[in-house]
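Worksheet: one structure, shown below.
The complex appears here without one of its protein chains, the remainder shown in place.
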Amino acid sequence: SSILSGNNNDSDGKGKTISYLSDRGDSKQIINEIIGEFEKNHDYKVNVTYTSKGTSTDQQLQKMVAAGNPPDLIFDTSADAYRYQRDGDLAAISNVVQDSELPDPVNVDGESYFAPTMVEPLMFWYRNDLYSSNPESWSKWETEAKQVSQSNNIKGFVIQSGQTNNADTQITQYLWQNDVDIYNGPSDNIQVTIADGANRQKAVETYQWLKTMSQYSPNGSGWEWGDAIEALQQENAAAIASVGGLPILTIAENRPDLVEKLSPSPYPHPQGTKQSKWWAYMEGHVVRNDGKATEGAKAFADFFSRSDKFMDFVLSAPLFQFPPTRKGLDSKAVKNNETIQNHPAVMKLVKENWDSFSTILATGKDGAPNIVAADAYGQQLLGQSADQLLVGGKSPEQTVDWVAKQLQGLKN
Amino acid sequence: MAKSIHLTEVRKVFKSGGKEFEAIDNLSLDIPAGSFTTIVGPSGCGKTTTLRMLAGLETPTSGQIHFGEEEVTNLRPQERNIAMVFQSIALYPHMSVRENIGYGLKIAGVSQAKRNESIKEAARTLQITDQLDKKPAELSGGQQQRVALGSAFVQNPDVLLLDEPMSDLDAKLKAELRVEVQRLHQELDTTVVYVTHDQTEAMTMSDNVVLLNEGSLEQFDPPKTLFDYPKSEYVARFIGTPSTNVLECRIEIIDGVPTVTGHGLEIPLPNQDLSSSTGDDIKIGIRPQYLSLGTGDHSVEATVEVVEPLGTESVVHARTLDDTRLDIVSDAADDLSPGESITASFDQDHLYFFDADGATRLFGEELTENQSQAQWGSEQ
Amino acid sequence: MAKSIHLTEVRKVFKSGGKEFEAIDNLSLDIPAGSFTTIVGPSGCGKTTTLRMLAGLETPTSGQIHFGEEEVTNLRPQERNIAMVFQSIALYPHMSVRENIGYGLKIAGVSQAKRNESIKEAARTLQITDQLDKKPAELSGGQQQRVALGSAFVQNPDVLLLDEPMSDLDAKLKAELRVEVQRLHQELDTTVVYVTHDQTEAMTMSDNVVLLNEGSLEQFDPPKTLFDYPKSEYVARFIGTPSTNVLECRIEIIDGVPTVTGHGLEIPLPNQDLSSSTGDDIKIGIRPQYLSLGTGDHSVEATVEVVEPLGTESVVHARTLDDTRLDIVSDAADDLSPGESITASFDQDHLYFFDADGATRLFGEELTENQSQAQWGSEQ
Amino acid sequence: MSMETRTAHSRRFFGGRRFLLLVCFLPLVIFFTVVWVLPILYALNMSLFSNPTQEAVFVGLANYTELLSSPGFWTFLWNSVVYALSTTILSLLVGLGLALVVNQRIKGRSILRTMMIFPYLLPTLVVIFLWKFILDPNVGILNQVLVDAGLIAQPIGFFSSLKWAMAGVVVTSVWKFGSFSFFILLARLQAIDPDLYERARVEGATTWQAFRDITFPHLKGAILIILLVRGIWMFNKFDIIFLSTNGGPLKATTTLPIRVYQLAFNEVNFGAATALAGIMFFLLAVVATVYFRVFNPSEEVGA
């Protein structure tokens, strides 16, 4: 530890106050209930610091680390979890993960470091009154978008770019749709392959596609999820990609009249082939090893995963968050949820594609954890690549070379 | 070129907060070209307002103003060839004295060299050559006023308007500058209108004096006339220090002659057509300088209150038996002390007689000289 | 209770920016208890500094100050029972006039009711009863000065210090207030030190006048003495308006008698011990009031420049043949016009004789009366 | 002659001077040490280490040299300068224009005044909400109006296009900070003796000449101070850019403070972040020193 940081790092992790950092302020109520129960059963106290979504968790974390006051427990994505693990900051919570049915995305040398609590898949929403049919292929997509843009005062689609999670995930997904292998190799030897051979060709094709489609899209640099949803809500765009049912929930608030006109859809495939990889966030708990109540944090993560309120937590934002297991999807709680019942199409889509759900983390060879991808996501390099293309005026080829170079840079 | 100034039935009404206030009431004046006219009157009587209308900074509510033949009533200040010294002095704080004086010339497009020459001369006259490169804030009040004077004089205007330009000077400098201003006026071809409430200035500098009373003209005459033949009690009291003593009396017929009585006085008014006023109140005015502690035609008993020695003479503040104030200027008052009784005497040809409204009805000298017309002629 | 004030060899040196400036130089004064003393002098001569040392707002660099028996040199202002009116007036802008006047009493713990009584009386005397509930910003400069006076008077201090308390008043009010201030001084048991540069005030109000010249004492005497027996040219010129005329002459021996010559004059100095100064320069001073256009012991030729009529008298500004200024106060100057030649005459007993350093060597009346001691006695 | 000196001397002998001095400055000194001096020293110290918060390695000035030689630095510096200068100058112009208007005797001037001070007091977050909503390409009123009026064919993403992002941020900043200059200038204007203008009119000056020769010189000192103080603040301004564009698109609005943030929290490089802050501090100190030497704004006004 640093000579500068005032050095409070002398703890043995047996402290009784668990410091918990979370960006789930919107599920505050249920989290507090779970904490209440935990505190009743254990000799610990839990102090939650809520941050707003996006980068503020990072900021808060860095600040606390810098002061020698790291949190014990963090609610974060699997990609971030893997980065922390790489930095040697995490405590293994194998018992929490391996004794349960939870997926185990951050498993290093047999030890688990991430306890998933939910899955958030991307989803495509379109105006069923304007699109003549569900555009399942790239060519159809282009025709529809063109047709909608020309005959109505509305953009056919939204291409988002820039240094946001929103743009980054979508660009990645587009590349995936065209079967681009951005990375390859085992976890300890990740290769950046996007500019190699056939991949390069397909990547260039994808960027070319994006460029074409951007004609039928409002300029969307720097958009977060909410901006895209607003475009849909204000009828500036007829179709967008988003996280789960977020758009329909928002629009139900502001434009109830539009709800009927929106349908979910998977991402179109250029060849109309089957969906192979579908970005779905996985979020959950990680326990740091340098906090004061490491043991308590482990206990809490475990308690949380097994809590009978677990499903309530997941369903505190239905359609947006889904349980971390396939089994959970069929649970009573999910089935009985009113919002989910109101949108059967969403549920259908999730269930049908469950097997192709994947995170950016699992992009090493055969889904091995990929530290380069985790870091790239942290800096939203793919989102930036679209900015280079659409805002910065690079050609598709230049864009591929640019992004390859940046990704290579992360390896060093 | 100096221009005559004519005001014809000028009125100025200020509206503020819904209320109207008549600052100038029907003022008509004819000021000869090249003359030096002083406007005097107590604070708030409308001196500045009059000047501002001449400058074009206020527009008369009604009436006309002419400079010579030309009507200027609605002309902008820029369009009248005037210069003005403001009551507030109004120097540009960010300009040096030199720039302040030269600003009007600069605006008029006068070349730097010529400007400097004018400035230098003005500065010499006004004894501020050493201050030329200072900022106004570094000057004393008196120096500031001299700078303001300088900047007005260098402009060589048709009409020069000065609003109390010497109020901040000390007595010595005031006396010196009075002389300089008069000299400058003689040299320049300009009509000067000068506002002051210092009557010494009014008396010593001007060809004519305008005395205002709450916005109306009280008297417009040369200073000597104003002093010797005031048209009213107001004028008599205002002009001259200490102020003219006024004693309230009545007219009675004594031995068939209308006689002014009161304060132990009996002043017969032979041959005067004041007999019709028998029984009326009348006031007599007498300047403290014409009262003496020696003998005279008439005399009044009084008690000394305070004696103010003024060097060669003293002012005795006294009160008559019925408590009217009576001031006497005398060079023989050194050994008077408060409480002492004195007899103040005067000759009747120095008296003024005012009626109940304060208008002058008669000058004492008319009694003596048996003239029925005052020297200043009939009503003007 | 009024206290006498004693300054013993007081010096005050200001340091600013590394430079030293001697504002007061070895000043010793003995001011009797209950007297009214005026400090006069030109701007910057150290009047305010002296007053501030009396108040305890400045500490003398050396020397002592006593109030009565008590040494107060290093006492804080709060510990001297004084009241002061500041040159800058210094009213509290956030307090009403009433509160301003009563503040000192409030500090002293006087009850509300008693305070109000004092305030009411002071306000009546100073004619500001109507303004009592206004804030200072709503008052004219003159009214503000009266409030400042009021707040000093109500405090009934041992020593009352007034720094130019009437500079903003107009002539009429000034004249009235002069009388009031004197009356108040007589009523209150307090020693007044009054700073002014208005010599009328100095002459009329005070028991004694301190005349300062660049930080040193020039003369300390009753006003009349100051006027009639100035100790130096500086005093003679400073006191009296218009200023004393000074003519540069020399002492020659004519017919065995030391004689002052110059400007066509020949003034013999019999029996005077000025013969040792033969060949020396000497200046003679004569007040304009003692010059006449008629006849006298001696006379000087001059040319009229400007005539200023002042009502009953006029001031004639003239220049002698060698261009020395010569002012004459006369009541027979009405028909003089600029450029005219005149003869100004005087009697020699009104003359002052100054040596080259400006110190008075001789008064004219000594020549006539053959007295060798001036009336004001030997050096004090 | 200064009042301060006069009293300082006269009070030397008064009791309580030392005590009062202590009361006046002790809180300031303690407070300042705690919240400014210590943190700044701490930060500057960090800038000499790599990874200062964990495995600190002393690297001397390496962080500085690395930053100065990185290509992005000059872009970010340029952005900072553009942002600081344009917001400062524009808010000065807006403030000046309105101050001149409000200084006239017109109806509703006090309402105008209230309206102007209001934005300055609003939280930046609210300001961003308002302007995002106005400039937004989807719900934005401005786009809606412009499109309806036929001025533009399709909505512009003001905060997200290279061309408009800086302009958008600048307008938002000017909206908030214009009133700062407005109030200072208005106060200054109201202190000008109206007789000066009358004198100028009598001397024949036109309205423009009067502005040039009277109004402007009076405002000069205030303007210099605004340029300095506002300029420094805007150069260091972080939240408004962060919340509206987050430095994008493509670094178009990445100023040095934004970069400091990115270094610290995105790239977790506290050494570089604090070094950059040190560089900014140095730049500002140099500019301010030169500025004071050349213009001496405090004297300008003091006269």
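By written order: A, B, C and D. Residues from 1 in each chain.
One rule holds for everything that comes next: a residue touches a chain if its C-beta (ideal position, glycine included) is under 8 Å from a C-beta of that chain, and two chains touch if they have at least 3 such contacts.
By our rule, contacts and distances are computed from a predicted model.
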Item checked: Chain excluded from display, named as in UniProt, from "Sarcosine oxidase alpha subunit", "ATP-binding cassette domain-containing protein", "Polyferredoxin" or "Carbohydrate ABC transporter membrane protein 2, CUT1 family" -> "Carbohydrate ABC transporter membrane protein 2, CUT1 family"
Margin query: If I consider the whole complex, including the chain that's not displayed, which of C:Ser28, C:Asn74 or C:Ser88 touches that chain?
Written below: C:Ser88
Note to self: With the missing chain put back, one of D:Pro137, D:Gly221 or D:Pro249 would touch it. Which one?
What the structure shows: D:Gly221
Item checked: Among D:Tyr120, D:Phe211 or D:Phe295, the residue in touch with the chain that has been omitted -> D:Tyr120
Notebook entry, point to check: Among B:Val13, B:Leu75 or B:Met95, which residue is in touch with the absent chain?
Noted result: B:Leu75
Notebook entry, point to check: Which parts of subunit A are in contact with the chain that was left out?
Noted result: 5-6, 8, 23, 25-26, 28, 47-53, 56, 59-60, 63-64, 66-69, 233-236, 246, 249-250, 253-257, 317, 320
Notebook entry, point to check: Which parts of subunit D are in contact with the chain that was left out?
Noted result: 3-8, 14, 16-17, 20-21, 23-25, 27-28, 31-32, 34-36, 38-40, 42-43, 46, 94, 97-98, 101-102, 104, 106, 108, 110, 112-127, 129-131, 133-134, 139, 141, 144, 175, 183-184, 186-188, 190-191, 203-204, 207, 221-222, 225, 229, 232-233, 236, 238-239, 243, 256-257, 260-261, 264, 270, 273-274, 277, 280-281, 284-285, 288, 298, 301-302
Next item on the list: For subunit C, enumerate the residues touching the unshown chain of the complex.
Entry: 55-57, 76-78, 82-84, 86, 88, 90, 92-95, 103-104, 107-108, 151, 155
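Methods note: only the chains that are shown with their structure count from here on.
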Next item on the list: Just give me the whole-number Å value for how far the CA centre of subunit A lies from that of subunit C.
Entry: 93
Check: Counting in whole Å, what is the centre-to-centre distance of subunit B and subunit D, each centre being its mean C-alpha position?
Finding: 57
Notebook entry, point to check: Among the residues of subunit A, which ones contact at least 2 other chains?
Noted result: none
Note to self: Applying the document's contact rule, which stretches of subunit D touch subunit B when the two form their complex?
What the structure shows: 193, 195-196, 198-206, 209, 213-214, 217-218, 220, 303
Checklist line | subunit A residues touching subunit D - in the complex, by the definition given at the top | finding: 1-5, 55, 58-59, 62, 65-68, 155, 161-163, 218-223, 227, 230-231, 233-234, 236-237, 378-379, 384, 387-388, 391-392
Checklist line | Residue numbers on subunit C that touch subunit B, as the complex places them | finding: 43, 140, 170-172, 175, 178-179, 182-183, 197-200, 203-205, 223-224, 227, 239-243, 287, 289-290, 305-306, 308-312, 315, 317, 334
